[in-house]
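To start, I am sharing the structure in question, which I have written as structure tokens.
Apart from one protein chain that is not included, each protein chain of the complex appears where it belongs.
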């Protein structure tokens, strides 16, 4: 079973669960994710807790929902698709006319076979979502509407995993777990984040501390920031919002508000060198938790790498964003992309050549002893160029950009030069200074 | 009668007056402009006054000028066109041969029907300007040349209007009144400036103090700067030289020497968003009073918006730059352009979101309570985006540029956000600090 297949299977396992911004669906999702990810802890924040301008809402749970038509047919059955019920619907069990019902129905004329995804977190109402084609077939008569939900004081639940590194500087990875049965937006995100964390745990050593959070979108990131803002602002060196990373369409990059943070530089370097072509969005196209992470006064160095970005594909926020929309290859190559980002972050440092002028490389076995025309190969060119640009000001990422080489292909050469005492890192000291 | 027709009629009223850099034509012009513009005062500077490297020249006045041909025909008649006499011609009344006369004639072979506009402010001479076709028809013989002018110690006259605002920071608007009967260059300038001032006076409140000057070109701006330089350098936040704004050809933008002042930013924003296409000149193409305002050590934040720019159209500085060259629509739309510049300046401020993270807009009635696909409209997008970019560093002009939206279409949303306590201005304090 390939890694992609494993990721796909995990999405598949999580798919049926009815998640929302609070409730047991979130707890169940986190439990599954924690099964093989030691250290992933569930945290809870009480309903009513003030988080900046927001209050954590009541907890919503649901066990069943459906409509019985005048013909006795059960439609909009929550047990068939949890998208059928408007998220955060209040409980109801009533007989209504078609006209009354219609005011509570949601459908998409442009996608007549799709069930749309609709929520009403902050205003109490009830409603059903169904394919537009089906809605058109409804005849006058009395309908029984039943929603077996509860909306009561409880908790907002989220997952947090901190993987320690040699330094207290952090890489921040955020993904969301608040959508019911949808695949690209959303399950691709937590599943890829989960696999990325597993991979980081296998590394023999990490420079950075890695902080993963699995949160409900918007209220979750706001709540998390309301607790951790000072810590994150002091420690986070780069971050990514991981969302919509399951399909095989074009890669997307959405910059931070400031546009030139370390996360942005890494994302562009990886996308250019690993992927080649990718779609560049503007921060004006934002829509997920980067809205909070990059808001004025927060401004974490965080950007987004996606495949088909939220809001940009027809299946978005409908029942068509399902297991057919994503693929094992899509998930695996997205994971690889984030791995490369982590490798770039781990490998990046400010380098300084230890010698004035070029060192004599020949006697060290690093340069041919016979001078002939055209005897340079790529490794030798890298070696000479890294030395030439390691001026104690540039970081390796900048050097890799100048050299038009992927950073990860330079790491062996950097190590070789360090082993020969020809290169030294000057960033560790500096960086430590920054946060001590 | 449309506003454009009113502007056109005013140009028409001023057209026959013989203006020069000094003299009664300037006084008469200012008197007409002041009729319906309270506060526009005429000021005078004595001949001989030293203004930096220059001296205010003697005052020139003229009542008549003509040539009588050997056939007794009166030609080059000042009473028919004041362009017929070289500006600042000394008085003369003499009989001369054709050969002697010819050395004092000016015509344009490339525009054989046009009377050119020629002056000699700083070297005493006399001369006549006439159509080249007419000049070619002159036959040998004795000609009587008569110029009834005077060149004597007197005054340089200019107009000044200061419209007070809430702050002592100033917007500086300069236009010139030294050309005889020409329409685009020059009367479009003072007439549009005059209407702009009238409009500013109708505003219920102004942030800025507005300083308008109506001066003779070059010597007037130098003389004005010799008195007001320190004041202007301390107070002026943006300025425009208003010239050649009467025809309907392409808009022109001529940057300040520094190129990126607030005036430049506003001019480009308005031209891009109001006009669309416009011709961008270089400061190397300068030719009017920006030569002084942007000279080293002066460097006021001032640029020029024109229609057909001085020196760039065939009719320039000839009798063809007449009432047919300009139009009511040309004048009115140029005025609108400057109004929008003033609106941008008045509305521009550094903004700061008052909340950490996004505020909860729904309960404030600023955001839909039901979350469906694609439920954002332009106003909502503006509102979210203004909040997202109001970081206490950017000004609204910069935000409007980022949002690719005209600043003036954002003002209502800014006000709404302020009314809800979600946005505050942080520039007033700063700015006051700058000039106190």
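For this structure, a couple of remarks:
Each chain gets a letter, A and B, in the order it is written, and its residues are counted from 1.
We adopt the following convention: contacts are C-beta pairs under 8 Å (C-beta built on N, C-alpha and C of every residue); 3 or more make two chains touch, one makes a residue touch a chain.
Since we're looking at a predicted model, the values are computed, not measured.
Among B:14, B:30, B:45 or B:108, only B:108 touches the chain left out of the display. Only one residue in the set A:5, A:152, A:391 or A:412 touches the chain that does not appear here, and it is A:391. Among the residues A:46, A:124 or A:358, only A:358 touches the chain that is left out of the figure. Of the listed residues B:135, B:194, B:257 or B:307, the one in contact with the hidden chain in the full complex is B:257.
Shown as candidates are B:60, B:316, B:338 or B:408; the residue that touches the absent chain is B:316. For the chain missing from the display, the contacting residue among B:116, B:255 or B:330 is B:116, taking the whole complex into account.
Across the interface with the omitted chain, subunit B contributes residues 52-54, 86-87, 106, 108, 116-123, 125, 218, 221-222, 225-226, 229, 257, 283-284, 286, 291-292, 294-299, 311, 316-318. By the touch criterion stated above, the residues of subunit A touching the omitted chain are 352-353, 355-360, 362-363, 369-374, 385, 387-392, 402-403.
Convention: only the chains that are shown with their structure count from here on.
Measuring from the averaged C-alpha position of subunit A to that of subunit B gives a distance of 55 Å.
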